[in-house]
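What follows is a single structure, and I will ask about it in a moment.
A single protein chain has been removed from this complex, and every other one stays in its place.
Then we have chain A:
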Amino acid sequence: MSSEFFLPDPEGQVPSPSGYFGAFGGKFIPEALVAAVDEVAAEYEKAKADPAFAAELDDLLVNYTGRPSALTEVPRFAEHAGGARVFLKREDLNHTGSHKINNVLGQALLTKRMGKTRVIAETGAGQHGVATATACALFGLECTIYMGEVDTKRQALNVARMRMLGAEVIAVKSGSRTLKDAINEAFRDWVANVDRTHYLFGTVAGPHPFPALVRDFHRVIGVEARRQILQRAGRLPDAALACVGGGSNAIGLFHAFLGDEGVRLIGCEPGGHGIETGEHAATLTEGTPGILHGSRSYVLQDEDGQITEPYSISAGLDYPGIGPEHAYLKDTGRAEYRAVTDDEAMRALRLLSQTEGIIPAIESAHALAGALEAGRELGPDGLLLVNLSGRGDKDMDTAARYFGLYDDKGEADVNGAVQPTGEGEK
């Protein structure tokens, strides 16, 4: 395979043929979806073996997305991270503003290969929805995006972007009205319309083959970053950090470093109002093994296996599950996972904005907060790589309310965004 940007896992060791990463993964889906999911798996295997697929995807990733994405050193930010050197992998500079486009373009090509004409997707922060709506516009596919009603309010700008791109956006009013419920509703749609519809799943969770397939489309993040940091810093980082909701940008970054034992892999989970309050979405920190959305992984649940409602200021991380490969990396000890609170993330968001002129997504700000802590632990000799998975434009309303940036709060309240519950300076 001579592809430069489409880089399916060359190891081929995990998952197993039935989709297991150790004890995690599998395929827990209704019989009605088995044929469709098997079709996705079979088509993906064919695509991997087809040089034309890699060539078409590479062309899109270079000329449409803008790969490779930059690696930016952030010295003024790093002064607050114990003086360690900090490099950001700039997935925020991709077309549509986040890493999500990597996976979406790959799956959109698969959709065409399968002869399907309609795409559905879930979205939390709206980044996966925007990327999906974008690819559907590009390829002339019908597009329906499911988004929790709470998220349509706190990410109203992205709802408008999706509609501008021609997608139908359905606000989901069941359950906690966030990402998990959007996925439930997308599955219901898929069962009913599977003949002509592909469910363009947005993260490394879900039934096999999605955890491996979505990972493969994001592996480019880590492969590029590893090469870039070796060139720029002359060595591998001491730690690579990424935020984890479902875990797609983190697995994309981590995967290229799995064999580099000296590189710590640190996933930053949404700690919400603090683990001790119970209001968080820190699935690997606080969850237990269970089944959600088609695979076995860690899940936030009660003793009866009912899924508990997560909370995070970040719509993109507000999810009670996690991709099964992360569960595997946690249990094998290869990766470590830490909870970062809303307040820590928001402080990191402002810090990067005001020291480097880069406004990160609230999701990515969790990884930045993790880097501040890791840098202080490592000291001035430390070298950190952080995945800046998305840009913060979409979060300006939430941030403005959090920090009190509007001149007239009443006048600015035009879209009914949820009120932040945190204080700017605690």
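Here is the rule we go by: a residue touches a chain if its C-beta (ideal position, glycine included) is under 8 Å from a C-beta of that chain, and two chains touch if they have at least 3 such contacts; residues count from 1.
Note that in this section contacts and distances are computed from a predicted model.
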Name under which UniProt lists the unshown chain, selected from "Amino acid/amide ABC transporter ATP-binding protein 1 (HAAT family)", "NAD-dependent epimerase/dehydratase family protein", "Glutamyl-tRNA(Gln) amidotransferase subunit A" or "Tryptophan synthase alpha chain": "Tryptophan synthase alpha chain"
Among A:Glu261, A:Asp304 or A:Asp408, residue touching the chain not depicted: A:Asp304
Touching residue (missing chain; options A:Gly22, A:Gly166, A:Gly274 or A:Gly290): A:Gly290
Where the unshown chain meets chain A, residue by residue: 18, 26-36, 174-175, 180-181, 184, 187-188, 191-195, 290-294, 296, 299, 301, 303-308
